[in-house]
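Here the complex is missing a single protein chain, while all its other protein chains stay put.
Showing chain A:
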Amino acid sequence: MSQPSPSPSSTPFKFPTYHASYPPFFTLQPNTSTLTAQYRKWSRLIQRYCRHHRLYKLSLTSTIDSPLFKNTELKKRLSLQDARSVLEWMSRDEGGRRIEWVDQKGRVVDGRPREDTHDTCWVFWKRPEEWGDVIAAWVEETGQKGVVLTFYELVNGEGTRGEEFHGMDQELFRRALSTLVKRGKAQVFGGEGAEGTKFF
């Protein structure tokens, strides 16, 4: 079974020691190998933070002043530019493609990071295909293969309460399902706003 989802901010997020008491962590280091290690640590931290608060999308301008990037006790913060390069590293293969830049309309944007276009991104603490696996496993465990299920009952229904994907972002849910459709594990049908799925 998947772990029960903690309700958002029911417990305070516990920051790792390097975030709580190590000032150089908030300045990107010039040495390449140190920088890579630093990127990796930031990436893990951002993913854990978003998982804890059930954040699926992150907007740089609105989170740059949040405790994630700003440590008021140390009087240290990650600059907007540095935060963007951390996220940019995460979006690449070496960072495991854990984020994906999107514009205001939610379309995926590519290319070099620019201030005006690269502000919001998906944070994949679970990538869409990983979400797909979680959902497919739940359907399998509950014996609902071949049963017609509505999107609403999967995401908001009483039956999935306590599952990790309960209450997840609609769009991400759709993407997770489409990875299953691609793999021939499910079919999606029905009209806009009244979609359903059937697992095989």
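Everything below uses one rule, namely that a residue touches a chain if its C-beta (ideal position, glycine included) is under 8 Å from a C-beta of that chain, and two chains touch if they have at least 3 such contacts; residues count from 1.
Following the convention adopted for this analysis, contacts and distances are computed from a predicted model.
S.K.: Going by UniProt, what is the name of the one chain that was not included in the view, given "SNF7 family protein", "Large ribosomal subunit protein mL44", "HemK methyltransferase member 2" or "Eukaryotic translation initiation factor 3 subunit I"?
M.R.: Of the names offered in "SNF7 family protein", "Large ribosomal subunit protein mL44", "HemK methyltransferase member 2" or "Eukaryotic translation initiation factor 3 subunit I", the one UniProt assigns to the missing chain is "SNF7 family protein".
S.K.: Which candidate, A:Ala20, A:Val108 or A:Val147, sits in contact with the chain we can't see?
M.R.: Of these options, the touching residue for the absent chain is A:Val147.
S.K.: Tell me, which residues in chain A touch the chain that this view leaves out?
M.R.: The list for chain A reads 147-150, 152-153, 157, 184, 187, 189-190, 194, 196, 198, 200.
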